[in-house]
Every structure is written in structure tokens, then in C-alpha cells.
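For this depiction, one protein chain was excluded, whereas all remaining protein chains were kept in their positions.
Order of writing sets the labels: A and B. Residues in every chain begin at 1.
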Amino acid sequence: MAKRPTPTEFIIERDEGKCIACQVCVRMCSNDAHSYDPETDTVTSDSTKCVGCHFCETICPTGAIIIKRNPSEFKLNANWSAQVIRNITKQAETSGVLLTGMGCDKPYPVYWDHIVLNASQVTNPSIDPLREPMELRTYIGRKPDRIELTAHSPQSTEKNKIPSAMDYRLLTKLSPQLKLETPILFSAMSYGSISLNACISLARAAKEIGTFYNTGEGGLHKDLYEYGAHTIVQVASGRFGVHREYLEAGAAIEIKIGQGAKPGIGGHLPGEKVSEEISQTRMIPVGTDALSPAPHHDIYSIEDLKQLIFALKEATRYSKPVGVKISAVHNVAPIASGIVRAGADFVAIDGLRGGTGAAPTVIRDNVGIPIELAIAAVDNRLREEGIRNQASLIAAGGIRSSSDVIKAIALGADAVYIGTAALVAMGCNLCQRCYTGKCNWGIATQDPYLTKRLNPDIGTRRLVNLLRAWSLEIKEMLGGMGINAIESLRGNREQLRGVGLSDTDLKLLGIKPAGEAW
Amino acid sequence: MDRFHEKDISGCGIIGIMEQSGKRFSGRDIITSIASMRERANGLGGGFAAYGIYPEFKRDWCFHMMFENKSAMVQTEEYIRDNYKIVKDEIIPTKEDKSIKYRPLLWRYFLQPKEEKKKLHYDITEEDFVAKTVIEINTRISGAFVASSGKNMGVFKGVGYPEDIGRFYRLEEYEAYIWTAHGRFPTNTVGWWGGAHPFGLLDWSVIHNGEISSYGINKRFLLNYGYVCAFFTDTEVITYLFDLLVRKHKLSFEVAADILTAPFWDDIERQSEEKREISQALRIIYGSALVNGPFSVIVANTNTMVGLNDRIKLRPLVAATSGNKLYIASEESAIREVCPTPDEVWMPKAGEPVIGRLKGKNG
Partner (left out) sequence: MVKRIYIREEYCMGCRLCEVHCLVQHSKTKNIIKAYKGEYPKPIPRIIVEEKGYVSFALQCRHCEDAPCLEACITGAMYRDKKTGAVLCDEDKCIGCWMCIMVCPFGVISRNIEGKKIASKCDLCVGEEVPVCVKNCPNEAIVCEEEK
């Protein structure tokens, strides 16, 4: 039966006056949208194949290509949008679950864009970060309620001289901590969902900046062990590639319960992506699907989670923080509280807009809550219970800029995870086709034709640039508020104001409306 | 209660004088000294704290009260009587001063908590019991305000220039071993007697010049330890921080200063290994107690007077000694006004505390 064509999403426009028929686009499009006709010595395109990744547009030496959204319009209908019609047509054709990549693209309110920051005027001088120290260092891990010191030289009362902390001995033994030079980490992205070159770029950038990247649930490729001191190794429901050296290699361990893009469901790496190298890393046969179950089958309750946390701590002799990642769902605050009480050293919360390599569209777009509300709720809850200091809070899911970072921290997060932003820095243009394995940018693919397109030297440089730029911007904003250490902003919601939010939103976020003074 | 709910922002002049031998001296000097910094005030608030002024009642908790009306007084007395034995109560003596137009009813009480009431809260100390009373009165009884609640000390404050307030309270007739004074230049709060400095709780008094940008998190940090900030003032937050760190966590003032105005990470890197370990631990554990923004502050309790500057010294602070006397002030001239030839005068470094202690005590 003939397949009924679905209307194309994009139109490839080629300016014939500019096109020199060099065929660069022909060679580069992994979706074979361009082709060369030697008879006429011209290059033509088939728009139906285009996914809108803009790779050809970026690389065409004459700027002859423009990728446009298909202007062909259905009859205007607020309920039955072109997307809806396209999806139904596709499903009527295939009877399959619609898949997608990256984070939710529905226009839910982005609270970041309704929150504004404070700055000093007159009564409180702002601080110039280029002249004065401005500190972003952050420690992730469990903090005790108080410090215990003993005096060690009591005769230190020499007139007006300061017997400072050095006249004491430290009795408190601090739990292991992760030291971050900037409060931004790279989110979990597994080797498998992204290419080894992408993993290497993240690892090297984390090392250069003094932060951490996260292995995701794909195990650790042998080439990545050297970055262990900047690695958070993940233990997910599939337990792929989890073994003793793996746990020992990382600086911290993260138990993955859920992910913002697909709360409540597991993962699926199609067999086509399971190459020799991936099979070795994940410890599964070549070409088999890597399926992570929805729950951990040894965690059916909070007590079970506690056992796993302590099993991992035992296995690594209490030498590194063990955290838990969950997706932001309605009950996120009590769940996070339970996780802290179960002994986690940090809780990572992934919001509604968190990305993924592959997820059913319907889940990605409809399950979970925005990260802004989740941070506010969790931070409040942990403070109400007097246990906020017992675990650090890492916020993830849709952090797009330094201002999102600083707002997340002011709402109460200790640090943020960035995933999508890191991929964009490496080239990604959010075509959302990660699940096809045909990523033209060499990021979300294992095809050797494509993975080599991401030179890790370039990837590292761009990631480092991004983090440096954001850190500098954060310092500028802090200085403007008259603050010279990030910890004075953390949870300092007085520095935030809401614009155009309802009373309920303001209450949930714990911030005042713009226009209201201190 | 709305004026409670605006954060206090002001520029100020501050001074503290301590006789470290414990010898008491009259309030004349402190009035003279603060008068020299009239430029730093705008007549919307002035106040004093004095330690050692009630030796005959030194075992009793002394509440300095301000009542806006008679009914506030009746309600407060009822509440106090329920929980305390009133050893003595009297009007706080004042002197007409033409610059002081309006004034609330000013009364002081010397109190002993009732044993049976304390027992109801068997798990808290007497200090916590008293602190609870203060917060209760201040937040629940409209028109009533506890200006101070320590033993053998008191806070005298009001709306006006500080020297006028000092004369109004007849401070030259009191003798104390620690005097602190504050002249205020508020930028937002309408003059309100309770809102003037010093802020007092138990035997703590705090005067402060500056604005704390970390207020939002300091407040929430304190909440984690059961302190509810009811007044939205920086002085309140600083008071609670000292109470938590020094009284509850039993840290010295030096260590408390290393928390409130922590050394920079770069400086910590340069410390000896032993010290670095402690400094790091302090910053990791007490990061939310870091006080950020421009300020200079003088904190006192029964045994100690401490002056402290913010981490990059955005507000002035000078110290001097003369014999057993320690002076800490916003301006050197304020010190020289009453002590023309001090033994030593110095500018404390950013974040380095100046500490005066009663001889023979280790507070």
C-alpha cells in the first residue's frame, strides 16, 4: 500500500545564483536531503527528508541554503494545530508511539522569564568583579549542623591580636564533598546516547573548569577513566557497566531514579546503536537493545533506596558523596525529604523541560512539573524539616543561561546541571531527532561517519568558553547585588521578584512581586 | 504592624566604649562622642546600650519596655505576670527635651521566670525561655515592644538625634562598663521608637551601620535553627547569628567572625594546612551565615564588646585603646572627642574583629 506522505516540516531553499555545486551539502546531510545531478551539474534537494538540523546551512561555503519552516498552512485552528494533525497522520500510518529527543517544547510558562533580580543603589555599593574577589566556589555534599572545635593554645590573648581559627583543632569530620569552581555541572548523558567524542569534550571541559560531568547510565568508556576526578558515575535501573572499578573511578555516585523528560519510564537504547565499544562499556552483547526498566527492581520503597545508598557507600568505603536523581513530579518535596533522610549526600532534581536522547513525546510533553517550582518546594520543605544542610540540591532541566543559573541558586539550589545548553555549545540546534542516531553534528550518534564530526578539542574549547562566560556573567550579577560570594545568594529569595505571576505562583516560589520593597 | 515588614536600610554612626577592668563610668562620654557624628544621623533614630547599670538587680532579667498605649501595657503585664515573678517595676526616668516631641510609655521590669512555667518547657534553657517571651510580646501584642531583655543591662533608644535621646534618658546618671551608641540615617523606615538601634535580645546588643545583601539567606539559615526573624532588620539577624554561634554552638568570637566575614578562598589557600582545614570546614558548614554587603557592627554582651567590618571594608571602623579602655567607632574623631590621646589607634582590617573582654573572663 502506498504510504500517504505527511506534509514536510521544513523547506530547503537554495539560492541558485550562489550555489556553486560544490556538493559539500550533499556529502554532509546524513538524511540524504541533497543530491547532485552530474548531467546538469546542479545540486537539488528533497525537503521531505530534512529534519531541520541546519548543518548544511552552517557549512555551505556560499550561504546558498536557507532552511525554513514549511509555510504551507492548514486552516487556522487553535485546537487542531499543524503539529497535532501531523502527529495523528503519522500514527495512523505507523500505529507506533511517537518518539522525540531533547526537552519538552510546549509553551508552558517558563518561570525564569518571570523572575527578576535585584541590584544595589546608593545605600549598598555594588562590587566590580574585575577589581574585587568574587567567589563562586561551591561544595556539594552533606554538611553537619554545627562545627566542633577544641581550643589548642589557650594563652592566645595577646593584646588586640586575633587568635583566629588557627588556635583550634577541628573535631568535626566532614562528609566527602565535591568542590566546584563554578556552580554548574554537566548533566547525565550516557555514552551511547551521545558519542564518545561528546563525552570526551564534556570530561575535559569539566576538568579544565573545575567541575564535574556525569556518565549517565552508560558505563564508563576506558578512555574516560583518566577524567575520574571530574566524573559523577551514575547507577541506573539497567545497571549497565556498573562494576567495582566504575564506582571507584568516579568522584561521586548518582543513583538515577528518574529523568525530567520521562518521569516514570525507563530507557531504551536501540540495538543499532550498540556497537562493539558500547557493548564493552555497557557489558551487553553487540546489537542488543539496552533496556533500562522503569523502576529499579531492587527499589520498591524508600527503605530499599536507603539500602542501595549505603551499599554504594560501603562499596566505596564512604570516600565519595552518593546522591540521588529524581524527576520533578507533584510530590517532589516529600520525596526529596525522604531521600535526604535515606542518607543521600545530594539530590538532583530534573524538571519538566529536562532533555533526553529518546522519549515518547506524550510523556516528555505532559509529565512532571517545572524545575523552578520544584526547587522552591524542595528547598522550603528541607528547611522546614531542619535538614536542608544534610544534602545539596542540584537543579536540572531547561537551564538556558547564566541568569537561569543565578535565579535557580537564589531560589535555593546549590548548583545546576546543564545538558541541552552543553550540547548546543557543541553544535546542536535542537532538531529533536537524537533518537534516530543520525545527528549531523556528531553528538547524538554512534555512526563513525558522523561521530568524527565532533572534534573534542573544539568541543572542549566551546564548553569551557560557555562556562567561563556564564561564570563571568554570574559574577557581574552578584557584584551588582553587592554580594561577593555565591553562598550569600543561595536561597536568598529576597533578591528575586516576580513579574506577571499570580499570587499562588509567588507563594509557591516564595518570592515577592516586583514593586514590593524588602 | 506594617512597618515591621519593611527591611531596615540605613546609614549610621556607631561607637562603643568598654572599660575592660569592669570599672563603671557615666554615660556622659558616650553622649559627647556620638554627638560629634551628628552628620551621620538624620534625627530619625538614636540609641544606647549600657552594661553594668543595675548591680542591685544583677540576677534579674530586666525588660526595657515601650508601650504605644495603655492597653498594650495592660496586656503585656498580664502576660508577664503569668510567666514571671515581677521583682520590681518602674517608669524609666526621663527628662523633658524640647526636640523630643512624641514618646511612648517607657517602663522597666525586673523579672524572675516562674519555676512551674519553666517546667512546662523542660527542654529549653532559661535564656531560651526569656527569648521566647520577648518574641511573643513583640510579635503578638500590638503596641508593645521589648527594647532589651538582659541582666544588669539595658537599651535606651528612640526617635531623635542620639545626643538628645541620651539626655532625654538621663544617661549621665547611669554608670556602666560598656556603652555603645548609635545615630541613625534611615532611608526608608518612618521613625519608630522600637526600630531605632541598638537591637537587644537577652544580654546581646547590636548596633550596625550598613546593609546586608545576604539577609534573605541568613534569615532562612537561622530558621533552620529555630530563630524566627520578626523585625526584618539586619541587626536582628546579626544578633541571632551571634547568639547561635557563640551561645549555642559555643564558638569563640574570633571563630564567629571567621564565619560572618569569612576569609576569601584565595587567602584560605595560603593558610597553614591546619588552619586551612578549619577555615574550609567553617565556610562549608556555615556558608549561609556569611554576612555579605557593606557593614560595620558593634556587638556586646555581658563580658565582651566586638567590632567587626565586612569582608572588603565598605564601611568605616576605627579602634583605639587607652589604658583598659577600648574604643570602637565609625570615626576616629568620635574617639578623640572623649579620649584626645589614646595609647594606640588602628584601622581594623576587613573581616578582622576587634574584641574587648572583661579582664579575667573569657567570653
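The criterion applied here is as follows: contacts are C-beta pairs under 8 Å (C-beta built on N, C-alpha and C of every residue); 3 or more make two chains touch, one makes a residue touch a chain.
Please read these numbers as outputs of a predicted model, since none were measured by experiment.
Asks: Out of all the chains shown, which come into contact with the hidden one?
Replies: Counting the whole assembly, the omitted chain is in touch with A.
Asks: Just name the one of A:288, A:331, A:455 or A:502 that touches the chain not displayed here.
Replies: Checking the options A:288, A:331, A:455 or A:502, the one contacting the hidden chain is A:455.
Asks: Who touches the missing chain here, A:62, A:91 or A:331?
Replies: A:62
Asks: Name every residue on chain A in touch with the hidden partner chain.
Replies: 17-18, 20-24, 27-28, 59, 61-62, 442, 447-449, 452-453, 455, 457-458
We take it that only the chains that are shown with their structure count from here on.
Asks: Can you name the residues of chain A that touch chain B in the complex?
Replies: Residues 120, 122-125, 127, 132-133, 135, 137, 139, 143-144, 146-147, 149, 151, 157, 159-160, 162-170, 172, 174, 177, 383, 386, 388-389, 410, 481-485, 487-495, 517-518 of chain A touch chain B in their complex.
Asks: Help me check something: in the complex, which residues belonging to chain B touch chain A?
Replies: 6-7, 9-11, 187-188, 210-211, 213-217, 219-221, 223-225, 232, 249, 251-252, 254-255, 257-258, 262, 264-266, 271-272, 274-275, 277-279, 281-288, 290-294, 311-312, 314, 319, 321, 344, 346, 352-355, 357, 362
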